[in-house]
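Before we start, here is the structure in question, set down as structure tokens.
A single protein chain has been removed from this complex, and every other one stays in its place.
Our next item is chain A:
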Amino acid sequence: MRIIVHTAKCQGHARCWAQAPGIFKLDDEGSILPGDIEVAEAEQLLAFRAARSCPERALEVDHAPAAQVELDAVQPTARQV
């Protein structure tokens, strides 16, 4: 899975970094470092969720992990408190 980083759209919310600091790296101002990100298979779900947390839509997921399709189907009940 690859994450396409639209650097110009990043406004430093840092939601990606908060969830997956090992995958998304920030500069001193708190904006994402430029360059697309290749995600290892074991980290795909984490990276996918972190990318989908971006309020500015600065992170685009190139190939969603297959596991996410299943997860979306069960999520409405599974995440009830």
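By definition in this document, a residue touches a chain if its C-beta (ideal position, glycine included) is under 8 Å from a C-beta of that chain, and two chains touch if they have at least 3 such contacts; residues count from 1.
Quick note on the criterion: contacts and distances are computed from a predicted model.
According to UniProt, the chain absent from the figure is "Cytochrome P450", selected among "ABC transporter ATP-binding protein", "Transport permease protein", "Cytochrome P450" or "Ion-translocating oxidoreductase complex subunit C".
Seen from chain A, the chain kept out of the figure touches residues 9, 11-15, 17-18, 26, 28-31, 49, 52-57, 75-76, 79-81.
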